[in-house]
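What you see is the complex with one protein chain gone and the rest in place.
Chain naming follows the written order as A, B and C, and within any one chain the residues start at number 1.
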Amino acid sequence: MIALLLIALLFLVSLVGIILSKNLIRKVMALNMLNSAVIILFIFFGSLKGTHAPILVGDETDIVDPVPQALMLTAIVVGICVTALALGFIYKLYERYGTTELQEIEQQVHRNDQ
Amino acid sequence: MKKTNILDVVSRKLSPFILLFGVYLVTFGHISPGGGFQGGVALASGLLLILLAQGPAVLKRTFSLEGISLVEVFGYGLFLLAGLAGFLWGVGFLSPILLPPRTIFILNIVIGAKVGAGITLICWHLFLEGEDSE
Amino acid sequence: MNRVFQGAVLLLFSFLLLASVLVEKEPKEYPKTYFLERGTHETGAVNLVTALYLAYRAYDTLGETIVLIGAVTGVLVLVGREK
Partner (left out) sequence: MTSDAILLFTVIPLFSSFVALIEKAIPSLKVAKPASLASFFLSVLLLGLYGGGIYEGAVYSKVVGGWPRGIGIGQELDGIAWVALALVYLIYLPVLLYSFSEGGYDSRYYFFLLLLQGGMAGIVLAYDVFNLFVFLEITGIAAYVLIGYQKKDRALFAGFKYLMLSSLGITLFLIGVFLFYRDTGSLTYTELRTWVQEGMVPSKPITALAWISTPFALATLLAGIGVRTAFLPYTWLPDAHGFAPHPISASLSGVVIKVSFLVVWKLIVLLELSGARQFLLWMGSAIALIGVLRALTQTDVKVLLAWHSVSQMGYIFAGFGAGTETATVGALYHMVSHAFFKALLFLSVGTVILFTGERSLKRVAGMRRMFPYLTVLFAVGALSIMGVPPFVGYVSKSLIFDGLQDYPIPYWLLFAASVGTVASFTKLSLLFRGSPMLEGKSTEGSVRPRGSSQKGSSMVESTETTSGLDTHPALHSRPFRSGYLGMSLLALFCVLGGLLGTYGIQFFSTILRGTSIPVVPATLYGSAPPNGSIAPAFQESLKLTNMAAFLWLNGKEYLKTIATLLLGYGVYRFIVSKRGKELQAWANRLRISFDNQLGLLLAGVLLLLVFLTLQS
């Protein structure tokens, strides 16, 4: 039960971080957290189905569900790649606008459009 | 940041073992816990330890930037060829053509090399970017 | 006004998300029985997770390596210095 609460907390913190935070880097970190929260959720519900790791060394049959673990390897690397690209974008935006605060960038963009 | 020799000693001694552990994870991926991804990330962390502790010059002596991007490009190509080989053998794309343990083993090594090279390149370029702009 | 709208949407969405995600459902019988019986025989890998993402679902792994090489080249394009 405690696990579900912790996952719920992770979800809440990351969703709040994505939408309400003003700094771009904080938004990217929150998006990464949301991705990790979904991954942990997947693996947690996979682990409810058994006790042992899905490596058939002995004659162990009560193994955990291997499918979520295989899927989440891909999801983790996808999360890394998106974060790397987002940080690349932020670096370039910082180089051009001199700030990573969202409000300031939007104001500068708005001023340039006039 | 001030360079202390603790950092030098630890990173020089530790990173070979991290690389060795990464290679172990990749090659024994289908028997013991581990596999292409985890092994590749362990390899990348070994390389990045040197990069961060010693700076790019030391790393360039053994692993050149172009070399790593070549590894990555041909790792991607090898995986595609493994898939196409299945198709050319008439068995269908990405279906194993060799005896059971061999295809997984080869694919594991290709994935390990590729993920390792990929993550090192990302961090190296972001690091170099910081280096130039100081 | 913006913050109120964002806060309200956030609250409602999180409530529904947690209501639907954190329901304690009884685990049904999943394909793991298939992997248990034939996983090692068909792919030769004792580690079922490796068997899964390199043999059964190798297409996902191919897609994932493409995402990785795309991201690396993308960071190179965006941030890399022109030689």
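Everything that follows uses one rule, which is that contacts are C-beta pairs under 8 Å (C-beta built on N, C-alpha and C of every residue); 3 or more make two chains touch, one makes a residue touch a chain.
Since the structure is predicted, the reported quantities are computational estimates derived from the model, not experimental observations.
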* Structure fact -> Across the complex, visible chains touched by the hidden chain are A, B, C
* Interface with the undisplayed chain - residues on chain A -> 18-20, 24, 27-28, 31, 34-35, 38, 41-42, 45, 67-68, 71, 74-75, 78, 81-82, 85-86, 89-90, 92-93, 96-97, 102-103, 105-106, 109-110, 112-113
* Structure fact -> Residue positions on chain B contacting the omitted chain are 66, 69-70, 73-74, 76-77, 80, 83-84, 86-87, 91-96
* Asked: Please identify, in ascending order, the residues of chain C that touch the omitted chain?
  -> 2, 5-6, 9-10, 12-13, 16-17, 19-21, 23, 25, 28-31, 34, 55-60, 63-64, 66-67, 69-71, 73-74, 76-78
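Here, only the chains that are shown with their structure count from here on.
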* Quick check: more C-beta contact pairs in B-C or A-B? -> B-C
* Asked: When the C-alpha atoms of chain A and chain C are each averaged to a single point, how far apart are the two points in Å?
  -> 11
* Structure fact -> Cα centroid separation, chain B vs chain C, in Å, comes to 21
* Structure fact -> Note: chain B sits from chain A at a C-alpha centroid distance in Å of 23
* Asked: Touching two or more other chains, which residues of chain C qualify?
  -> 46-47, 49, 51, 53, 61, 68, 71-72, 75, 79
* Structure fact -> By the touch definition above, chain B meets two or more other chains at residues 32-33, 35, 115, 119, 122, 126, 129
* Asked: Once bound in the complex, which stretches of chain B touch chain C?
  -> 29-36, 69, 72-73, 75-76, 79-80, 83, 93-94, 96, 99-104, 107-108, 111, 114-115, 118-119, 121-122, 125-126, 128-129, 132
* Within the complex, which stretch of chain A touches chain C? -> 4, 7-8, 11-12, 15-16, 19-20, 41, 45, 48-50, 54-57, 61, 63, 65-67, 69-71, 73-74, 77-78, 80-82, 84-85, 88-89, 91-92
* Residue ranges of chain B in contact with chain A within the complex -> 32-33, 35, 37, 115, 119, 122, 126, 129, 133
